[in-house]
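Complex shown without one protein chain; remaining protein chains in place.
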Amino acid sequence: MSSKDKDGLKASATDRFERGVDLLRQVGGENYDVPIRALDDIAPALGRFTVDFAYGDVISRPGLDLKTRQLCTVAALAAMGTAAPQLRYHVLGALNVGWSAQEIVEVMLIAAVYAGFPAALNGITGAREVFIQQGMMPAASEVAHDEELSRYEHGMQALDQTSHGSGAAVIESLKDIAPDLGRFVVEFAYGDVIGRPTLDTKLTELTTIAMCTALGTAQPQLGVHINAALNVGVTNEEIVETITQMAVYAGFPAALNGIGVARKVFTDRAK
Amino acid sequence: MSSKDKDGLKASATDRFERGVDLLRQVGGENYDVPIRALDDIAPALGRFTVDFAYGDVISRPGLDLKTRQLCTVAALAAMGTAAPQLRYHVLGALNVGWSAQEIVEVMLIAAVYAGFPAALNGITGAREVFIQQGMMPAASEVAHDEELSRYEHGMQALDQTSHGSGAAVIESLKDIAPDLGRFVVEFAYGDVIGRPTLDTKLTELTTIAMCTALGTAQPQLGVHINAALNVGVTNEEIVETITQMAVYAGFPAALNGIGVARKVFTDRAK
Partner (left out) sequence: MSSKDKDGLKASATDRFERGVDLLRQVGGENYDVPIRALDDIAPALGRFTVDFAYGDVISRPGLDLKTRQLCTVAALAAMGTAAPQLRYHVLGALNVGWSAQEIVEVMLIAAVYAGFPAALNGITGAREVFIQQGMMPAASEVAHDEELSRYEHGMQALDQTSHGSGAAVIESLKDIAPDLGRFVVEFAYGDVIGRPTLDTKLTELTTIAMCTALGTAQPQLGVHINAALNVGVTNEEIVETITQMAVYAGFPAALNGIGVARKVFTDRAK
């Protein structure tokens, strides 16, 4: 590790800054440095941390591509509901790294499931502002699912695809006191939202992991979706990267507690 | 279940939409569809989910009347503190379904206990905007409690009424390291706020259950208040409905984890 080597560190410190600026430019576009410069007056250290740590150390990591990282950031900020200016910056960032407006809207629908309709609605409001500004309004086409299937059947199909049967256990466990909440999980969460084809299953699971980690109040669901992600081919490394990235957006406790959940899932599956 | 019957489903899908629009009109009043139409440009699916799922599936359920549901929604949104536009919409909704401005203010006082004074203050700010707009300012009369009793005595009375003695155990358990926090629970939370007569005890407990479920960080307190609600005559069904409704406003993880707490309380009491 070069961190104990003074010369190595200096080189590395420079690397961090350059890596950070390079990524920030890809995400932020032509005005990428406006939020950083805005800190020059009273909190230059926070600006430096943003470039060096958030971008140079974390976002630059291998193991998860920038494009996927950016959608996870949008997902987390929408779910948290406490970061409207940052959500707008990162919606623009998502467009800049290649996501379509329609795909960004899709993330807000997923936020309705994990953080509630107000989070989704406020996410849409923020996204709309950016889309209008950029002249990138999405086609408002609804994605309809296979009309041959009922919502329940469609939902069970989507659930089985990711849960490999264990999702049925969650629904089953609700039959004692809240069977209809279980039905809503199948019909609405999976049938209406998660089963939509706009985002592939891996992205749906990674953005869900980002949301549940950032919220910090959804540990059982985080475990379910780490399992689901692994079931559809997401790697341990991609999951760890997604959770680690949340240290930047929701703080270290959120990331550390998320890693705790991941460790338990990885260990249980290795048995 | 008609969900596997294609014709049944189509009928049911229509029912959901019609039920949803009917309820949305009762809540939203003459401009009930403004938030839905606003989604037409970029997220029509979210608008459809709001009508079909949030209103058609959830709010329309039997087991809890619309008026009570609406006050629980206001309570949850105030406690969360991340949904100012939705809070204003639902404060208007609460007026529309028959709550007085004074009763809505009362919910904000309860939010001070469970989510802190900033949540209550920001809730009041949102409510005031709606009251002014509607010309429905409440009489600003303070409700004073029985002057014969000290705040502590008044609080213990309110606590005993709902806890049937188990509340004393919570206070007792704080005597080791934070006895004055226990005293504040009695004097302020119960004596000043919860013991106020404006809302009846059942409503106080149901709005508290809504807040604790939506926050997701108050599981022990959620358990205490599910017990308290049952002690004052709220039914298991009403509790399950209140928690289930939080899937709409705070996301499925909040509702699912709340049901987990309810299951434990129901089971313990059945022993």
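The chains carry the letters A and B, assigned in the order they are written, with residues numbered from 1 in each.
Just so it is clear, contacts are C-beta pairs under 8 Å (C-beta built on N, C-alpha and C of every residue); 3 or more make two chains touch, one makes a residue touch a chain.
The model shown is predicted, which means the values in this text are computed figures rather than measured ones.
Chemist: Which residue, B:Leu24, B:Ala115 or B:Leu159, contacts the hidden chain when the whole complex is considered?
Modeler: Selected residue, touching the omitted chain: B:Ala115.
Chemist: Given the contact definition stated above, which residue among B:Asp57, B:Glu187, B:Glu205 or B:Glu238 touches the chain not shown here?
Modeler: Candidates B:Asp57, B:Glu187, B:Glu205 or B:Glu238; residue touching the omitted chain: B:Glu187.
Chemist: Which residue from A:Ala83, A:Val107, A:Ala127 or A:Val193 sits in contact with the chain not drawn here?
Modeler: Of these options, the touching residue for the absent chain is A:Ala83.
Chemist: If the hidden chain were put back, which residues of chain B would touch it?
Modeler: 79-82, 101, 105, 108-109, 112-122, 124-125, 127-128, 131, 137-138, 140, 142-143, 148, 150-153, 170, 174, 176-178, 180-181, 184-185, 187-189, 192-193, 196, 212, 215, 217-218, 220-221
Chemist: Which parts of chain A are in contact with the chain that was left out?
Modeler: 1, 3-6, 9, 35, 39-46, 48-50, 53-54, 57-58, 61, 77, 80, 82-83, 85-86, 214-217, 236, 240, 243-244, 246-257, 259-260, 262-263, 266
In this section, only the chains that are shown with their structure count from here on.
Chemist: I'd like to verify one number: the distance from the centre of chain A to the centre of chain B, where each centre is the average of its C-alpha atoms, in whole angstrom.
Modeler: Centres of chain A and chain B (C-alpha means) sit 29 Å apart.
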